[in-house]
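Up next, chain A:
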Amino acid sequence: MSAIAIRKLVKRYDGVQVLHGIDIEMASGEFTVLVGPSGCGKSTTLRMVAGLESVSDGEIVIGDRVVNDLRPKERGIAMVFQNYALYPAKTVYQNMAFSLKLSRVPKQEIDRRVRAVADILELHELLDRKPAALSGGQRQRVAMGRAIVRDPDVFLFDEPLSNLDAKLRGQMRAEIKLLHQRLRNTILYVTHDQVEAMTLADRIVIMRGGVIEQQGTPDEVFHEPANEFVAGFMGSPPMNIADARADGDGVLIGDARLPRAMPGPSEAGRRARFGIRPDDIGLADERPDIAVRLPVTIDLVEQLGTEKLFHFSFGGVPFIGKADGRATLTAGQPVHATFDLEQCYFFDADHGARLR
Partner candidate 1 sequence: MKRAMLAAVAAAAFGLSANALAATEIEWLQWFAAEQNADFYEGLVEEFEAAHPDIRVKLVTQPFGKVRESIVTNRAIGVGADVLGLNMPWTSEFLELGILEPLDDYLALESNGFDTARLVQAPIGKIDGSTWMVPLNAFPFVLHVNLGLLERAGFDKPPMDWAELKEMAVAVSRLEDGVSGIGMPFSSQPPANGPILTFLPLLYSAGGRIVDGTTPDFDNPTVVETLSFLQELDEAGALTPGVASRTGGVDLEEFIAGRTGFLISPAVHASAIVARNPELDYRLVRVPQNGSKAYRVHGWELGIAADSRHKDEAWAFIAFLLSEGVNARLAEASSALPGNLDALDDDAAANDPVFAAQRDILENDEPVEELRQAPRTVASWSVMTEEIQSMLAGDQTPEQAATRVQSRWVDLTR
Partner candidate 2 sequence: MLDRLHRATPYAFLLPGLFILGTLLSVPLYKVIEYSLFDNVIIEQQPRFVGLDNYTELLSDGGYWSALLNTAIFTIGSVFGHLVIGIGLALLVNADIHPRARTLFRSLLVLPWIFTAVVVALNWQLLLNPFGVVNYSLQAIGVTDEPLDWLGDPDLAMWSLLLISTWRGYPFIMISFLSGLQSVPKELYEAADIDGANFLHKFWHVTVPQLKPVIYGVALLDLIWTFQLFPLVWLTTGGGPGRATEVLSTLTYRLAFVDFQFSQASTVAVTILGISAVFTMLYLSNESRRTRG
């Protein structure tokens, strides 16, 4: 297994720069996830590591080699594509064996390795089928099998679960995680789904507009977001964020007041952005331990089963809170919402950086 280092990576298309200097250091055996909205440059970065896109500036190091000018097959990588990219005219066995065949690996060796991987992924009954005769999940496993058979230094995943339905996605996520625990391979994984990122990653890299907003462990990026974008991106439902004005030892959101001072110099009227996760807004009946409780009227209730989300207006700004799934709530009902102000965040009003 190799470590990957991406240093000051820049990508230009026809004079338009889309990656503005990416720096990521991945340790060997680490599961790194690149996550961000569409167009943030995560796929571009992955494809540059794979060798499918050229490097405009900066360098990519796999193991101890700078691979900028190496062709994909020389880099020791294997890739799992979003659309699986299985060879339609070949059987599952042939799909997995193809790269080994090209490398002139002896037939018996190919057979041994393909069957070993087929066992791990429970594909041994499907070896003679063609991709058209497989379900989405089976195809994804074959795509992974094809990658694993190559025994590469690095695995690259390009949104592999996007084409699966929600239930299957959950199952495959678990399988990928198990596989990683078992094989301990270096993985670079791209997704737009922050839940996947949170559950799979050892390290998350959040990107936007061609730059890295924050990188760190899932705990770090979730609980200590570096800026408003990261705070709003991670977590579902997303963090409640509103404009706030300093008001002595509290802040004003619209005409509502929360008893929590804004960090930094406290001139009256200083503006910032205030953030609090729905998880930290509850119902007074369920959260007797939280002191701050304010009367609100419920606008909308979303039933998730294990919990209910209640939408309300606070200082003219829509907020979301969480209640137990068995609570009786209806739209229009007046309740007391608890605000756990130990767990709130402030961000600079102009450039979103976290204020401490």
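Convention: a contact is a pair of C-beta atoms (placed from the backbone, for glycine too) under 8 Å apart; a residue touches a chain by one contact, two chains touch by 3 or more; residues count from 1.
Keep in mind how these were chosen: all candidates are chains of the complex that A comes from, given by their letters.
Treat the numbers as computed from the prediction; the structure is a model and nothing was measured.
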> Given that every candidate in 1 or 2 is part of this complex, which one actually touches chain A?
Replying inline: 2
> Can you list the chain A residues touching candidate 2 in their complex?
Replying inline: 50-52, 71-73, 77-79, 81, 83, 85-90, 98-99, 102-103, 146, 150
